[in-house]
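As structure tokens, the structure follows; a few thoughts come after it.
The complex appears here minus one protein chain, its other protein chains still in place.
Labels for the chains are A, B and C, by order of writing; each one numbers its residues from 1.
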Amino acid sequence: MKKLINTADSVVEDALNGMAAAHPSLRIRDQVVYRAEGPRPGKVGLVSGGGSGHEPLHAGFVGYGMLDAACPGEIFTSPVPDQIIDATKAVDGGAGVLHIVKNYTGDVLNFEMAAELVEDVEVASVLVDDDVAVQDSLYTAGRRGTGATLFVEKIAGALAEEGAPLGEVARVAGEVDERSRSFGIALTSCTTPHAGKPTFDLPETDVELGIGIHGEPGRRRAPMVSARELAGIAMEAIHGDMPLHGDLLVMVNGMGGTPLMELYVVFAEVAAFVKGKGARVSRSLVGNYVTSLDMQGFSVTICLLDDALTRLWDAPVETPGLRWGR
Amino acid sequence: MKKLINTADSVVEDALNGMAAAHPSLRIRDQVVYRAEGPRPGKVGLVSGGGSGHEPLHAGFVGYGMLDAACPGEIFTSPVPDQIIDATKAVDGGAGVLHIVKNYTGDVLNFEMAAELVEDVEVASVLVDDDVAVQDSLYTAGRRGTGATLFVEKIAGALAEEGAPLGEVARVAGEVDERSRSFGIALTSCTTPHAGKPTFDLPETDVELGIGIHGEPGRRRAPMVSARELAGIAMEAIHGDMPLHGDLLVMVNGMGGTPLMELYVVFAEVAAFVKGKGARVSRSLVGNYVTSLDMQGFSVTICLLDDALTRLWDAPVETPGLRWGR
Amino acid sequence: MDTMDTLDTACFVAWFEEAARLVRRDRDRLTELDAAIGDADHGTNLDRGLTEVIKALAESPPDTPVQVLTSAGATLIRRVGGASGPLYGSVFRQMGKALRAPVTLAGFSAAFEEGVVALERLGKAALGDKTMVDALAPASRALALAVRDGVGVREAFEQAARAAAEGAQATIPLQARKGRASYLGERSIGHEDPGAASAALFMAALATVAV
Partner (left out) sequence: MDTMDTLDTACFVAWFEEAARLVRRDRDRLTELDAAIGDADHGTNLDRGLTEVIKALAESPPDTPVQVLTSAGATLIRRVGGASGPLYGSVFRQMGKALRAPVTLAGFSAAFEEGVVALERLGKAALGDKTMVDALAPASRALALAVRDGVGVREAFEQAARAAAEGAQATIPLQARKGRASYLGERSIGHEDPGAASAALFMAALATVAV
């Protein structure tokens, strides 16, 4: 394993220093990333966070029209309550704060603890759980939150920017999650700086189907096939869970180590699949957005748009990782 | 080697189909990528191109404020004259066309041939040769064009958008190249789809210093060291060739397989180096912009800004790979 | 019958010191267990947390066993993150709340049981879900049985450690229903749960501090 790091222990801090140096629009304090200009009175504050190693998620989505603060934990480790408490207090503009939480035991517990401990701030919370690779059952931890997190952060961020009240922002955030599904496929394992070797072994002939974003193995191993077939597997899984129809927001997301060229090859297949189902790619994103360190592979996330969501998706956003309209 | 492709022979075409499906702002015809809206009368047209495998360069930089057309060749192979001729004719709005050419024998020859064969269009050309890893000599092919290509395309694109005449756009494009320097370091080789195995072998203990963007080996092999030391090597090479001073545009560019988190770690070190020399990071870019397929590593590109260049850098741009201000 | 032995502050500090030592020693093994069915960070997480626990105990030396537990619980919650941070933190925080001075084996056992109950409530996990509960609940039961049978502290703790180790081993054939391993479905079968493994280390550490 070769990594562009100083030490495994300092990588999160060093990367945050780099973010601060690169983006004057951000301000970083006690391992929390804020908009430099601070909270806007009357605007609902948006806080998200999770383990590091998924960049640009979440810190790269702090800025106008998206998050007010992000709490990066250690690599693949949810942040601690102190970070979330700090962030929640700091971004409150008097209209309350929405916690956007990916559905992992660690994220849920730490955000819950923080929410309980924050006083004087109204806190609502939305749980993102879009990964169809995981069986949804009362007796398990439920589905993981993956790519849809970006959709929720973008759309809720746009709504908050417009001045919508906390209840409304939380409701729409939940709606985006309900209308979104993801499926991921890995060609290689990632390597965490601390472990120093791949989390799982994957021979040249195989892929992992149904991976999440923590470099965990997937649901099942299968032979490596063409981009067309891999895209088909992902799309069938999504379509089987949420039949595709109407206007879609489609993200083909790289896991961190896959070149953009290959993501476009996958996107072509995804678009053909969508067309084949009589649905329409209305908005799209292709690139590395919700990553898993140096893993090679991709995930597809699809959201069923309506006019209101499309409008919010199109609204201006200005963050290091996502920017348009200003 | 596992790649998200259908066949090695179809990868460029398949990826272009994906681009077309993802970006309604682009139109693709005969392996040339155009702005969908076509040429604007009176505006200088900007055409660039080069081998594929460097995405988002160049096709991802077609759009308002940047290129009018990009000619993608096969993987790591410069485009053929036909593509360049088509592009040049199609984007001419009556004010002439600027060819932005990276200094490689193949790119130079194919663009030259095309320029000779285009009739009725005034063509100027700028050669990008920013890579300090390559010795500049009358008796060699000269320095490679790498990261500065993005700077040239962005700044010349902004100037063309303002309606500047061809000579002026070409002059400023050349100025950007002259004020820019790059240095790249690889942790791993890339693998081209056709070769199916890494272009060079690099043991776990070593890095390649002074690599370009074609997956070619670098100038010299050295032991793997910390991000701080690697950034120092790149910055010393740049500073030794062009002493850093004043306001800088700084890009820390990923080679395709390196996670954003690590690029930020590098950026922190680059920023510290710049500060140590009494210069200032005025504008920055961190991410995968000028890549080499799945190679792990980074390059640093630095441009000495002045007020005019800063203004042009800040001007609105709307392309798949670079977007702000609209 | 020697359950009249009481456990003093030093015992509790020693418990965490020994736990920190064992986790440091087995850090890579814990991370590898987590790599197989999770995200390869459990060893790093817990090592970081316990290092901070020891530092905090050294910086503000506790006067009572309750203070040791409260400090350790708070530090784990504040420094670990992930699933195991709040879960382990809650075990010790709740145990601290429940503990009465002087600390007899019976008192220890009752407070420990409250810690485990808090864990189960927070994590919504039951025995057999393939989590740290599978090591801690049997350990708590072993302590309770030891108290009932009038066993001495050393032997009680050794029995608890044995029960925890067996519980951790018993997670191997289980399919995970909670935590990250549950995403793997049937593929989680055949691997020891990393949290159960670290819980066994906590109990092994306890067995060494009984005088």
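Throughout what follows, contacts are C-beta pairs under 8 Å (C-beta built on N, C-alpha and C of every residue); 3 or more make two chains touch, one makes a residue touch a chain.
Just so we're clear, the structure is a prediction, and the values are computed from it rather than from any experiment.
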Touch partners, limited to displayed chains, of the chain removed from view: B
Candidate in contact with the missing chain, chosen from B:Ile75, B:Ala164, B:Val265 or B:Val281: B:Ile75
Residue touching the undisplayed chain, where the options are B:Thr199, B:Thr258 or B:Thr301: B:Thr199
Selected from B:Lys154, B:His214, B:His239 or B:Arg323 as touching the chain missing from the view: B:His214
Interface residues of chain B (partner: the chain not displayed): 51, 73-82, 104-106, 109-110, 113, 133-135, 139-141, 144, 192, 194-195, 199-200, 212, 214-217, 219-220
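In this text, only the chains that are shown with their structure count from here on.
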Lowest number of touching-chain links that must be crossed from chain B to chain C: 2
Far-end chain from chain C, centres as C-alpha averages: B
Chain B and chain C, separation of their C-alpha mean positions in angstrom: 54
